[in-house]
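The structure's right below; bear with me while I get my questions together.
Removed from the display is one protein chain of the complex; every other protein chain stays in position.
Up next is chain A:
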Amino acid sequence: MNALRMVFSKPWIWAFIAAGGVFFVTVMFTGGASTIGLGQAALTFASFSVIVGLGQMFVITLGPGNVDLSIPATMTLAATLALKVMESQNGMIFVGLLVALGVGLGVGIANYALIKALRIPPIIATLSSSFIIQSTAIWSNRGLRIRPPQWMADLTTQSLFGVPNVALIALGITLVIFVLLEKSLYGRWVSAIGQNMRAARMAGVPVDGVRFATYVLCAVLASLAGFLLASFSGGAALNMGTEYLLTSIAVVVIGGTAVAGGFANVPGIWGASLFLFLVVSMLNTYGASAGVRMLLTGVIIIGVIIAASRRRVA
């Protein structure tokens, strides 16, 4: 009984309950025949949201006003440049990965430079930098789709024992992030800054260094997600990141991370990512029109957030 109460007091449980419920309703449509197929699809597509969501989670945890709006542009630029460098050759995969991560590193540094040196609020700084990043992506390849190297395409589209490889990659990253947040000094510092930046500074937390590292981490994860997504879907497109702006913020909020900062939640990101994919699949399966679908998606998301936040107060 006590254990049960403990589980229900976790803010992430509601995202998983919602995802489970939506999954159940969706497979009921076919009397359970679609369970494996839908499960695999959900794991695959949730993975990309998870990777960008984890980065956004750290940024949001830094406290009010912290958000990275350059995630879509970073994904696009990293994927575009990496695929251009690789020219579909297997031998160049490592170089391509380095290019992608390098883009993330550069974007993160540039973002924090705008925030710190020019004292621009993060929301404006990352929004304006995203214009520059997106324009660079357009300029660098004019939107031409280059095929990913065959090995990368195989890696991202195949499964191991029925579990999609991209889900395994996302799981690995999640574990690293989880340890970073829960066990490392850096994770504690991020939470401390989010709870009270002045107090954290007085207590000797290197506030600037931690914030800098967080923006870099977020951009690097975005670039990795872009690299994997482009490999998975057969090439980079100029609008490939668009969906992930709202998604990255939504999975953080639905997953039980405090919007006001200070409290991050890693497992919730998975629940929320699965939920966001499944809710669209469910409404598609039952033939809801686009208008009804958006309306219901909004209502369900609000419902989950209310459920999750009520529990936290109680």
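Throughout what follows, contacts are C-beta pairs under 8 Å (C-beta built on N, C-alpha and C of every residue); 3 or more make two chains touch, one makes a residue touch a chain; residues count from 1.
Throughout what follows, contacts and distances are computed from a predicted model.
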Unshown chain, UniProt name, "ABC transporter substrate-binding protein", "Heme exporter protein B", "MaoC family dehydratase" or "Spore germination protein"?
"ABC transporter substrate-binding protein"
Would you mind spotting which of A:Thr74, A:Asn265 or A:Ser281 touches the chain that isn't drawn?
A:Ser281
Given A:Gly37, A:Pro121, A:Gly172 or A:Gly209, the correct residue touching the omitted chain is A:Gly37
Those residues of chain A that touch the unshown chain are 26-27, 29-30, 33-38, 41-42, 44-45, 131, 134, 138, 141-147, 157, 229, 232-235, 237-240, 243, 277-278, 280-281, 284-285, 287, 289-291, 294
